[in-house]
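Following this message is one structure expressed as structure tokens.
Only a single protein chain was left out; the remaining protein chains are all shown in position.
A, B and C are the chain letters, set down in written order, and residue numbers restart from 1 in every chain.
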């Protein structure tokens, strides 16, 4: 059972010593991690390093959602899984890996497909949500559920040599719908299975998602005033670019002043494509 | 035994499928990884993700140098090690983790302290070297050995919330001595044991070291003309900054036109501090 | 000055519509071709790209006289919503990025 504590125990003090001596973090920061819960949706290329570093770094409670099983073609980038966990549900495989490093981390695997019927009740149990998924419908679902539940959403994505990172619905900033009120035409959307991806690319974005989540639960983002969008390309110079992002939009359908989306909708219909569509896109974009 | 191959086998085609369909990488790029060898010096906070992603991503031969054993205080950031490998040599522990993901990767652990007597003969056996160490003396040692052996050096470092990344001695660019002809005063140097580090920070830099090494062996840096230095701070905006770096210096003592360093020297004496000094620095800088 | 030089970059997969070339220097008239009394706006750049740099799949870039959903436009590293969007008046040496939002993971 996950219970909040008033102080770190001796084992935690030994384990997290290098973080405890950080002046801007310290035992207070570590205790905040210990008492926080983070839901990672997707234990694939983004989720793998995110889960590893969140679990190893001292987050008290981790939820991991993935309905998929480990396949040999995942292992080049989903480094939390192993040859011996092939065929195992990815959320369970990820839990085993966290426990090998830090058995005291409370991990709950959810071997389910997230949808409008189950997302909100799940998200309400966590402090921060990581979007480490691979399709547009789930991205809108997670966004709306996080707005309705009042949770920050750390969103990462990767394809080919490119990656993107944004924190939504945090510190008065925009939500995913503020930036993308209309979903992209389905024929312009490619996932990593179809478009390919260099394994380290989602690795870089996933580990940065862990960093953003740690900063949020440790209270390191409290003075943050502007909101940014990080663009990454592994083969380009500069590799990283930070973009100043618009604020929350007054007329946003879900987080605006007069929201019309007050409960979760049918996201497959809204996006014209679902979470499990495996057919190749018409155009590789 | 590590032998170069003319083509990928069926198992490799299944495993690396997502990288094979990348237009800028393809089966040619994957075969280059398969036939490459990379030496990672340090299986700590930087080395952990670097080794995981290099091994999982398809590098044919990995050498791992670390004389240290796994300690509980490493696990928050050195996510390649596990509770059950506490007390084991880190290079061996890292090898076990790579083999759990990709047993066909040829890994050689070197449970030794690198010094002037052994560095050059070791480095000559590899195509690229990763500097994932934690002290100034070893950084100069690795630099000079890489220049003398003609190998690119992918150098990462991390402390507190900060990280830095540079590729030295590659494509006509500078070496570490070109940038730092004189070592810093020992009292200004801090390692992660003394200064602390947030676990994800070396994670970000280490995985970027893997990316740079992959780009070099896959031939993706051949058209690169300028050389850059990446600065990272996890709590600052922008998180990343790319700096245009000077070129190779004509008067560099090791890579210049009339080098005076033609064999490895005593780096502990040169730096005024060694690879195993554990005493706290006078000033935390 | 009668021409502007705009640094255009396509990213996140958009570059595949432009022969996989990410960076382009585009020279545009300083006055809008739609209304010669006005300075050139971002709208004019988008139409210029559609009409002069694309032969097919134009609907993957432009839809209803603006960029299609899923493309973010960045003006000198700032979200175009903070800079008047289509009405933004171009300045010489502006850097405009068209980036396709990624959804993979």
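One rule holds in what follows: a contact is a pair of C-beta atoms (placed from the backbone, for glycine too) under 8 Å apart; a residue touches a chain by one contact, two chains touch by 3 or more.
Quick caveat: nothing in here was measured; it's all calculated off a predicted structure.
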item: Chains in view touching the one left out; value: B
item: Absent-chain contact - pick from B:14, B:84 or B:246; value: B:246
item: Options B:92, B:158, B:239 or B:261, residue touching the unrepresented chain; value: B:158
item: Sole residue of B:175, B:192, B:239 or B:261 that reaches the chain not shown, by the stated touch rule; value: B:192
item: Those residues of chain B which, in the complete complex, touch the missing chain; value: 42, 44-47, 132-136, 139, 156-160, 162-164, 179-185, 188-192, 195, 197, 202, 229, 231, 233, 236, 241-246, 283-285
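Criterion: only the chains that are shown with their structure count from here on.
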item: Approximate Å spacing (C-alpha centroids) for the pair chain A, chain B; value: 28
item: Gap in Å, rounded to a whole number, between the CA centres of chain C and chain B; value: 40
